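Here the structure is laid out as structure tokens; the discussion comes afterwards.
Missing here is one protein chain; the remaining ones are kept as they sit in the complex.
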Amino acid sequence: MIIGAWISVFLTLAILSYLYKDNLFYKVAEHVFVGISTGYWTSMFFWTQIQPNLFGRLWPATEYDASSLWYKFYNVFGVFSSVFPEGGIAKGHDMHLIYLVPFALGIMMLLSVSSKLSWMARWGIAYTVGMAAGLRAYGFLNSNVIGQIKGSAFQLVNSNLPYFALVGESIFNNFVILIGTITGLMYFYFSREHTGNFGRLTKVGIYFLMISFGASFGFAVMGRISLLIGRFVDLIHYSSSAYNHATLWILLIMVVLLGYSAFMDKSAPIEPPVK
Amino acid sequence: MLWKRQIPILIATVIGLLTLFGWFIDNPGIESFVNDDATQWFDILASFAIFLGALNLMKLQGKKVLKQHSGWQYSLFAIGGFIFAIVAGFIYKGNDAVSWGFHVTSKGTLFKWMFDFIFTPLSATMFALLAFFVASASYRAFRVRNLEATLLLVSGIIIMVGRVPLGSSISSWFIMYLLVLVGSIAANIKLQDKIITFGVLLGGVVIVTIWGSLAGWPVDQPSIFYLPMLQDWIYNNPNVAGARAIMIGIGLGIFATSIRYILGVEKSYIGE
Partner (left out) sequence: MMKYIIELILSIGKVDRRWIFLVIGLAVLLPLFFPLGLPIRATNATQRVYDAVEELEPNSKVLVSFEYGPSTKPEIHPMAIAILRHLFTNSQKVYVTCLWPDGQFMAEDALTEIAEEEYGLTYGEDYVLLGFRPGNEAVVKGLVSNIRKLYTTDARGTLVDQIPMMANVNKVKDFDFIFSASAGYPGTIEWVQYAADPTGVPMSTGTTSIQVNDVMPYVQSGQVKGILAGMPGAAEYEALIGSPGIGTSGMDAQSIAHLVIVLFIVFGNITYFIETQRAKKY
């Protein structure tokens, strides 16, 4: 627990030291991050997707038959008992041998590590691209286009709504949203030159888009500052005596080492140009 | 060549058409494939893509170490981190009460320890660094060059200040005085006449002061100048309009691009 706290503080401060300049601590932390996150996601995806959903459908426990050839294969792999436990994989699936297709495509993808066989990944990628295109085309058209257009439509003459209200619905507000949406969309129509009356409308459109981007910028700043607050809260928590003042010691050591290296850089003699 | 070019394009077209029309066809076999299996296969292949990425990364880092390119010592840390994560994921559980498979989401395991004390601080701090760069950009890069940039910055500032507790403590009268000041500066720039500038400033201050004293200086009236209210209106109306226009545009764009992939017009995924 305490070792974990010290490691956590060291890694946090190492990344933050980049703000001073690119240095040894940052590079170490960055490379550790690359290695650990690769390993983390590999393990995570293997245990949550491949093992239960792929292997669990190729060798399910419900149809385990020690005498069949297929399960004899399985028992050979059973030497890795963590992945292939005794008696098949019990994840609530039935056998679907058609899953050999994604298995084969997946193996082809892995084989493409070698530069001679790099074309093999294209089959798996083609499947992924085709599937995503088919599914997303319908999904996005339905929810993002039709759904949003439906949301913009409103009753122009609705006696229930006030003409203008700062908070809550009002006819003026609905009108603003409708005009903004239409002119914003007009701006994205580049097949026609933005001149004349069309140009004036697209200018209004871009003003609405700019307000939207400004709001997004405000929210982005808000989000980043919140994350920074979270990190500082953790660092302050780890500076308490329960963790042997981890934050303070590591900060001191880093400042001393970085200051020393900055001093050495400044006082190093300038090398004469090679003749 | 057949294997490398024609077959991938054929796969993309066939699968794309199947999943697209699968929404509309009533055949139970096709329906069950599109609804259940197609997404599963997609997730499985995405996982293999992650494994491929991991293998490529280790291949690159390994090459760097073996050939001793500059900075090869850091690559040792990358490889070390990867091996540690693989050990925690596949070899050493650290908590025998939990079975393999559940150990990636259970407490008390080496994997969870790695997640809490190595992965979490690193990923959270990487994101948090951006706060500093945003501040630096605000200072050095965001310039009011034209009306569009002004709108962007003003709406950003109103959202930023109006959304936090500080914004509700700023009286709307303060904002009105600020607007009078900005108005007089603008008059000075446009008209270059000291008398008019002074007149605008004095007139504005007098009007606001009289109005305020009559109203009793309430913090949140007139509500159009009260930052949280103004922020709410901007957030709910023009902002939604812009966001909606972008959403519809993206939806149409995705639809068009998907059709291009299915028809084989777009071949960038095989590198052409």
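Note that the chains are named A and B in the order they appear, and that numbering of residues resets to 1 at the start of each chain.
Please note the rule applied: a contact is a pair of C-beta atoms (placed from the backbone, for glycine too) under 8 Å apart; a residue touches a chain by one contact, two chains touch by 3 or more.
Note that the structure is a prediction, hence the values are computed from the model and not measured.
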Visible chains in contact with the missing one: A, B
Given B:73, B:168, B:221 or B:257, the one touching the chain that is not displayed: B:168
Residue touching the undisplayed chain, where the options are B:11, B:110 or B:131: B:131
Residue of B:120, B:209 or B:223 touching the missing chain in the full complex: B:120
Residue in contact with the excluded chain [from A:68, A:114 or A:226]: A:226
Footprint left on subunit A by the chain that the document does not show: 19-20, 44, 48-49, 52-53, 92, 139, 143, 147-148, 150-151, 167-168, 177, 212, 215-216, 219-223, 225-233, 236
Missing-partner contacts on subunit B, residue numbers: 35-36, 39-40, 43, 102, 104-105, 107, 112, 115, 119-120, 123-124, 126-127, 131-132, 134-136, 138-144, 153, 157, 160-161, 163-169, 228, 231-232, 235-236, 239-240, 243-244, 247
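As a working rule, only the chains that are shown with their structure count from here on.
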Approximate Å spacing (C-alpha centroids) for the pair subunit A, subunit B: 9
Contacting residues of subunit A [partner subunit B, same complex]: 4-5, 7-9, 11-12, 15-16, 18-19, 27-54, 82-83, 85, 96, 98-99, 101-103, 105-107, 109-110, 112-113, 119, 121-138, 140-141, 143-145, 148-149, 151-152, 166-167, 173, 176-185, 187-188, 205-215, 217-222, 224-225, 227-228, 230-231, 234
